[in-house]
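Left out: one protein chain. Kept in place: all the others.
A, B and C label the chains in the order they appear, each numbered from 1.
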Amino acid sequence: MSGAYRHFPILMVTIPFFGAALLPFLAYLRRKAVPWASAFFLAISGGLGTFLVGKIPPGGHLSYPLGGWEPPYGIELRVDFSGYFLMMAVAGISLAAVIYSRRYIEKEVEGGRITAYYVLFLLMSASMMGFVITGDVFNLFVMMEILSISSYALVAVTGNRNAVRAAFKYLLMGAPSSIMVLLGVGLLYSVTGTLNMADLAARVGDTGYREVLIASYAILVLAFMVKAAVFPLHLWLPDAHSIAPSPISAMLSGLVVAVSAFAVARITFSVFTVHAWGLVGTTLEALAVAGAAAVLFGGIMAIYQKDFKMMIAYSTISHMGYVVLGITALNPEGITGAVYHILDHGIAKACLFMCAGNFIYRKGFRKIEQLKGAWREMPWTCFAFSLAAWSIIGLPPSAGFISKWYLVYGSVRAGKVPYAVVLLVGSILAAVYCFRVVYYMFFQPAKEGDWGERLSEAPASMSVPTWALSLATLFFGVFSYLFLDSLLKAAAQLL
Amino acid sequence: MNLWHNFHYAVAMVLFCVGLYAVIMRRNIIKKIIGINIMETSVFLFLISIGYRKGGVAPVHVEGLDPSRMVNPLPQSLILTGIVVAVSITALALSLAILLYRQFGTLDVNRLFREEEEEAG
Amino acid sequence: MPEGAVRSVMPLLPILFPWISLLAIAIFRRRALRLRLWLCFAGSALSFLAVIVLLPSVLDGKTYYFKLASIVEGLEISLYVDTLGYYFSLVLAFMWMLCTLYSISYIDHKQNRYFAFLAMCGSFLIGAAYSRNMFTYFIFYEMMTFGSYPLIIHEETAMARRAGYKYLVYAIGGDVLLFFAIITNYFWGGGNVNFDQWGLPTLAAASKAALLTIFSSYIAGFGVKAAIMPLHGWVPDAHPAAPSPASALLSGVILKAGAFGIMRVIFNLFGIDLMKELGVHWVVAVFACITIVLASVFALTQDNLKRRLAYSSIGQVSYIILGLTMVSRDGTLGGIMQLAHHALMKACLFLCAGVILVRTGKKNISDMKGVGYQLPVSMICFSVCALAMVGTPPSVGFITKWMLGSGAMEAGLPVYVVVLLVSSLLNAAYFLPIIYVAFFRWEGDEEGHHHPALDFNSERDPLMMVPVVILALLVVVVGIWVTVPGFPLSLASRVADLVFP
Partner (left out) sequence: MKRLVSLLFIGALALLLLYVVSKMPPMGEPTNPTMTHVVPRYLEKSEGEAHARNVVTGVIINYRGFDTLGEVTVIYCALAAVLAVLGREKRGRIRDYVELSGIPSSVIVRTMVALVVPFIVLFSLYVILHGEMSPGGGFQGGAVIGASMIIFTTVFGLHLSSVKVPLKVRAALEGSAVITFFLVGIAGILGGGNFLAYAWPRVSQSLQPALVTWLTVLVEVGIGLGGAMVFVSILFAMVREEGADEPLA
């Protein structure tokens, strides 16, 4: 069927939904099949995505009016290259995480909840894909809600008391921010009469209600800042991300906060386009300052953490600052850097959390101190960690280097050299907290009784995804030229 | 004066702040959840008011009714979705509250967090 | 594609050959130790061969080009063999081969880790030498920087750990500065950081403040590696801590990577004219002079042999910087030649220090009484190189100093000659005592005992002795037959002719 690929983006989003709906019944029939089925649905989703390679016009987008209603009347999916790119990132990382989950979750989550876990997992991944490609602000809200509810619950899925508390904290900050999104959408709607992003972009410029637009933008940005854990609103993140089961930490830290940051870009560039920046300048300035503060704060806090997963969580705060700074540079390079950073940070962070998960699975170790000499028993995990840390620091030839290059270049081009310096300081901080762990793993003698001499790697279904992700950081660094041109064009199109 | 004319909106905004107050200041978890619900309701009220039209009727086609007299159906359908979302969040929040109460024996946020500090220390 | 370059995979080969070592290590892991290590050597030897086959055509003025990836327009990862890059690669491939050979018998534990990283660093360095633009250079340079960390802390003693920590701190700081420099250069240079030309024309249009920022970030960034004071802190710790062949490479090649970067910045990116116009080269030169003198003074106070050598390296590398910033043809020539000459001398000295350490266990100069009789061959080689360092003819050290002095006169700055002379004196002051202690003092000499007989038994290990002797011979041979094609002068003068047409 020629042209069938048009339907693939929506199928990528809805097939996991469908799969999630089938899971309870499947679990009733045969519980063992549930993890495989979830992986299967995500694989289909990702597989469909690969057919879209080269189908998205450079600098343009695929528009898919749902139900055949032309855009301002129906809901439109707008798949531009950056959206597609992130969608594939979500598909890939989710697939790795869901395969990783099978053994890990068996151990941490009590049997009756495993089905619910996979249902939520599928919903979370699929809603993220919908979130990045939707062209309708209200639909954005709906997708964000599926995403949020599933992530609140997934944090608490172990039933451990700290986990429940962290989840509640997350919900307590997340729910008001969701409501704020709805309020912002309502304000936008009240002065434009439309919900479609492209239509909004056309009407925002010449509607007379300046104050309302400013307010709606500020509210939306504030709300997404909470979801993306940008500095002063990050309070929920360290607890939630460090206590959640590791594959979920990987998803939350690697993707969930990042796509929320991407939503800021969507709102800024697709709704309040260049023409309306007069309205939103102040908010953007404030956002940039918050981002810069986040880079430094997150990095410094990460250095002082004793808990391994806590350190990685704080590092996420720092890296969300990177993304925000890229977006607020307001030039194609900055946006490209931000999108690419979402990808490579997602991969690397997921990999780090999976490494942490491997240690917890085998040894129950959570403290950084306990990782001294770990490579004797778990060399592959340690190597994977080092590769991912390489990317987090932004050293060549990993993907982190490419995105750091574009982020810094974007800041310099925007004439914001102080932010460029902040980004570089951020990478120094990253080097400090990452190298400490790498140093402990490889170059420190193990403490008595912590690590023996016998090899005891995590099971293959956990090691393979970990390794796949760590190699992916290299792949996206070395072969970044395959994507960057299209990303730059897509970013230029946004401006 | 627009504010007087828009008093529906104004009330919604005040309610929003009341809800936010409850979420931030109340120590009891259930009250916080109620605060979230108040916030949600205020936004629903706000959206529904946007869709209002002077002298309008329900947007259901009946013989002899001029469509231009109907109120705006779009906010109504949005709110329907919004309500479902609100119900979902509330359900989850209450489940978490149940679990928290079972594990800590309290619904008081201060006590929950004091324990956290003790555990850390 | 740079003008007149030939598209060829030749530049890729020397980068790929060292990976044979990694392959060997991965395949054998715990078996066939000897074979594994010899394969590692084979990797570096093949790499050297692949470099040397390019020599005739490079001397003919041919350039090679190979594109690895193009990230966006104007920003590509590509290899480019021009005379300067080839020159550096020739030096380092040669050094690498000899040091790998030496390491086979020197390294006695954790061989896999050591040789894997040794090979990787070699490969990255050749990549850096062949980089077509600053972006590519930075990528290889940075990988090399972190790849050499395991070499430094190989002994895993407390001192090595501290040195490694210090090295990382300095390296990260330097790399961040460098990254900033490249980005600002890329921005103000109109999206171009290529080495194809002798001075970026686009850069001349940038404002002076911008140019100063770029230039000073570059110098500071590379200055960490090139150990310009006050950025030299890691060097005196890293050298004694590392195993001797690794110190030889650190001093002989890795420090030079920084100096080489500065060359690229001055010759290819800024261009001599723009640098002159900017008028800050003399600031760098002053720093270099201070480094030259102070490092020698510090070296005097060290009793640990490798530490003294490390300080000596700091001073000597600054010769290169001084030569470059003199802005005269001979000075530039001297600076470029120093890169190779110092590598020969200092690598030999460190390898000798390694022999002393392994055979007698002595680290401090004050303990080395009579060591010249225990290890005659090594100590003779050591003495040859030490005298060369001082600048005694006929040796490579003399050639460098002569060229630098002549360059200083050409630039009309005799004060630099004074600095060079002072430095020579100080070099003599810290090298001659070592020779004196080794040959003219021995246990019981004050009681009137006769000096012990020469003992060749400890120097039977050809793997260690061959590199030492080759290097010492080269120090003399290159110093006498200076103009043989393929020796440093032939290549360096080609570069100097290009820079000063």
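Definition applied: a residue touches a chain if its C-beta (ideal position, glycine included) is under 8 Å from a C-beta of that chain, and two chains touch if they have at least 3 such contacts.
Computed from a prediction, not measured in an experiment: that's the story for all the values here.
Asker: Which displayed chains make contact with the chain that has been left out?
Answerer: Contacts of the unshown chain, counting the full complex: A, B.
Asker: Identify the residue among A:L52, A:M143 or A:I393 that touches the chain left out of the display.
Answerer: A:M143
Asker: Out of A:L66, A:L235 or A:A492, which residue would touch the omitted chain in the full complex?
Answerer: Residue touching the absent chain, from the options given: A:L66.
Asker: Thinking of the whole complex, not just what is shown, which of A:P35, A:G92, A:G130 or A:G373 touches the missing chain?
Answerer: Missing-chain contact among the listed residues: A:G130.
Asker: Given the contact definition stated above, which residue among A:V191, A:A286, A:V417 or A:L474 touches the chain not shown here?
Answerer: A:V191
Asker: Since one chain has been left out of the picture, which residues of chain A touch it in the full complex?
Answerer: 6-7, 10-11, 14, 17-18, 20-25, 27-28, 64-69, 72-75, 110, 112-113, 115-117, 119-120, 123, 127, 130, 136, 138-139, 142-143, 145-146, 149-150, 152-154, 156-161, 164, 167, 187, 189-195, 199, 203, 207, 209-212, 215
Asker: Over the whole complex, note the residues of chain B touching the chain we left out.
Answerer: 1-3, 5-6, 8-10, 13-14, 16-17, 20-21, 24-25, 49-54, 56, 58-62, 67-68, 70, 72-78, 80-81, 84-85, 87-89, 91-92, 94-96, 98-99, 102-103
Rule of thumb we're sticking to: only the chains that are shown with their structure count from here on.
Asker: Between chain A and chain C, what's the gap in Å when you average each chain's C-alpha atoms?
Answerer: Centres of chain A and chain C (C-alpha means) sit 44 Å apart.
Asker: Please output the residue numbers of chain A that touch at least 2 other chains, ranges allowed.
Answerer: Residues of chain A touching two or more partner chains: there are none.
Asker: Given the complex with chain A, which residues does chain B contribute to the contact?
Answerer: 16, 19-20, 23, 29, 32, 36, 39-40, 43, 46-47, 50, 74-75, 78, 81-82, 85, 88-89, 92-93, 96-97, 99-100, 103-104, 112, 116, 119
Asker: Can you list the residues on chain C that touch chain A in the complex?
Answerer: Residues 69-72, 138-139, 142-143, 146, 153, 156, 161, 164, 168, 172-173, 176, 179-180, 183-184, 186-187.
Asker: Which residues of chain A touch chain B in the complex?
Answerer: 138, 142, 145, 149, 152-153, 156, 159, 161-162, 164-165, 167-168, 171-172, 175-176, 178-179, 182-183, 186, 189-190, 195
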